[in-house]
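Every protein chain of the complex appears in place save one, which is left out.
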């Protein structure tokens, strides 16, 4: 059965696998100290046009969020997020497990609004009792968001300016960044992110790697003894080479962008098709996740022919569902889906 | 200057102090193993009409919330609260510091609505991805709430029934319980709470003691080695006698109720006065905390004559402020305030 | 029955109680922002001859250790202690509960040896794998130790020099400090401690107060937003005045020293008596805790006449027991004990 269930249902892009195979028998040192990690770091730093970038490799998204947030926040600080942020909903409380509160802002199709952020911060410092409250220490954005939406460059710059004004950090979760950078309607580039954010990560797990997220500290602000704290979180991969090799492959000959563009091409076809067929789209997504409203009966029937994922109830008789493309979606998958629709 | 700032601005009720003095030179064993603690436990258990009650004494409210919640929840569980709950706002993230997420429900003048609780729980278990989310493990209520409001017995029973249905615990923060029990419009008694809640506490700090909160586990459900965990939280008082003596005094000859009734009497006079003078009350409070809306200019002037506390902005030119009575509020305080108003 | 069981079996010194009584009805602001706290801070700072001291009041010893250690250590650091240190044995894992490892050194009657400390640190940094290990971030000393012993000024200076060399903090637990300062054989003064340590505390609980420990940060090194973190640990007393009043009393007319001298006077009589009677003392203690070896039969008999505490097995037929004096030990207690012995 064809699957549009998620962007982590298949293994790795063939180029990535190839490089893993070719380097398999070479004996290298552990924990990220090998030459593949160095090479990948350099390529990423170059792609970010950020020579002072410190790049570290972690294994998965929830892990990366927990490690980055907990090692950058002070003990009395929490992290601000859209209510729909991954860290607030789908990480089993991994942030709170490290002792930090997640501070919710309302979401607008997955995004926070800069004016609401500013109001929140103003109100916090105006409150005479704020020393009894959790200090906001960081803003967490996902880009693309959990709704497939993207921040415009101007929005990011505005959020960044507020963060600077209140001396808090800006962290961007790029678990699906490749699909954001390749979107037809984005004006945000990797160098933009390196300029705007204090720290962000470039997702590998959902964009062609077996696993892996590349964390980029952009302002010479990586915590001291970060590796020790990564180890303390149980997040240090013994064979760090596996992360180095995969990101080296992804950042060779623009593979990361090619993967992004392919998935977006597939998503645009999908979106066109869904629109043409008259499906209601509850909001517009310019990335690889596409959402439609289905009548519950219709949904049940469709389930037997194609895999997609439940998003949320729309009303008593309708449901919002999600179709996702990735590097491994084929034209054939799209054509088969067309027949089904 | 007279003060209606809070209910913890003065020391202890004279009866409580007297007993501390009388027992001062007696050498007793530490950590709550003395005869005063035993006696206090017995009196509380009797007042709760709950012979199987396990009673423990802790020092303050935030500490009690953190210790009770973290020792009763499983690692993968969080605690549900009204958005305005003390644990969600004014405890500097003490719950999250123990590794648990605080799960917000909307508040209605400080209270949660049982139908919204049920919807939340239904939605949680209906969500196919809920194993990636924080499990609701407990409901936290404050009674009186941070808005001075009270749950009706029927509301508590309805919340309790939902908790039982979903097998989660019901915990009631009674930091100001004395003022709730003495309210003219409550139908909730101490034995009711012992029946309805899995665990609750009887506040001493704000109701006549120097400090101290009596935690009552009502269903033979005190965690094993609770004392060890209290110690681990840095919350075990070496001279546990101080807690025993104070609660013994508070539960001798109904002192706890007398204190409550006195403060409510003062609050009712205050409320009558405020209404008479035509002050806008943004919601009705039947307990010792009374809220009014003041024009900002008016507020500034009043500040020089009486202490009260800022609650929140009402609009650009008005502010909600709070007046609080306690065991130590005197008729003279009320009379002076009358003149000021 | 007379009791030499511990130094926290009675309430507070009458002078301390008196001041609590006198100030009881005064309405003051909460959380340590009142004038009694200010006054006590000033007196302590003066007694320490350390005008730049930052003084904070906490409730008990385990709590103080956990709050100070966890707010000063970085996430990847642990605290070095003698194997017998209170934090390593009798705090139910309160330090580990905050996420930090306790790093053991061998003890010599409760004390660490500076050369062993230096070797430990040398070995740590020489180890190529030390980034996978817990970094030593602080040395914890108790003074008096759990064995009643004291560091000489020279020993403290030597330990301090090593700490500076390796850029780690020196923290001294003074839960029984009053009895150390008053020892006949000490050359360490309060101003010495303020010079030598980065942070230390002056114990109240065991030296005349109902409860309370005064933490002194001596090098303008109190953590930012310390109060917020104290709250987060559940350690912020609502009626902070109680701590201020008690330490104000203790630091008025040298009451803290008078209490110390009295207990030492009692302890010296006790020690003389024990020596005279030929009891084996397993090590020499110059403070208020005195240790002797008893035959098990003898111990059982004595138990029915006087309270003391079990320390540890000496051999199959003998036990080490401890006798403790305090501010509340009377000449009559000593005389009665003499008869018993």
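Order as written gives the chain letters A, B and C; numbering starts at 1 within each chain.
Here, a contact is a pair of C-beta atoms (placed from the backbone, for glycine too) under 8 Å apart; a residue touches a chain by one contact, two chains touch by 3 or more.
Being a predicted model, the structure only gives us computed values, none of them experimental.
Novice: Touching the absent chain in the whole complex: find that residue among C:1, C:89 or C:340.
Specialist: Considering the complete complex, C:89 is the one touching the chain left out.
Novice: Pick out which of A:11, A:106 or A:191 touches the chain that's been left out of the picture.
Specialist: From the options A:11, A:106 or A:191, the contact with the absent chain belongs to A:11.
Novice: In the whole complex, not just what's shown, which of B:9, B:145, B:232 or B:246 touches the removed chain?
Specialist: B:232
Novice: If you put the missing chain back, which residues of subunit C would it touch?
Specialist: Listed in rising order, the touching residues are 76, 78, 89-93, 96-102, 104, 128-129, 131-134, 310.
Novice: Which subunit B residues would touch the chain omitted from the figure, given the whole complex?
Specialist: Given the touch definition above, subunit B has residues 70-71, 74-76, 99, 131-133, 135, 224-225, 227-229, 231-232 touching the missing chain.
Novice: At which residues does subunit A meet the chain that is not included here?
Specialist: Given the touch definition above, subunit A has residues 3, 5-6, 8-12, 14, 17, 20-21, 23-30, 59-67, 91-94, 97, 205-206, 210-211, 228-229, 231-239, 241-242, 307, 328 touching the missing chain.
Here, only the chains that are shown with their structure count from here on.
Novice: Which chain is in the middle, if each chain's centre is the mean of its C-alpha atoms?
Specialist: B
Novice: What is the distance in Å between the mean C-alpha positions of subunit A and subunit B?
Specialist: So the centre of subunit A lies 42 Å away from the centre of subunit B.
Novice: Can you give the whole-Å distance between the Cα centres of subunit B and subunit C?
Specialist: Centre-to-centre distance between subunit B and subunit C: 34 Å.
Novice: Indicate the whole-number Å distance between the mean C-alpha point of subunit A and the mean C-alpha point of subunit C.
Specialist: So the centroids are 50 Å from each other.
Novice: Hey, what residues on subunit B touch two or more of the other chains?
Specialist: Only 91-93, 97 qualify.
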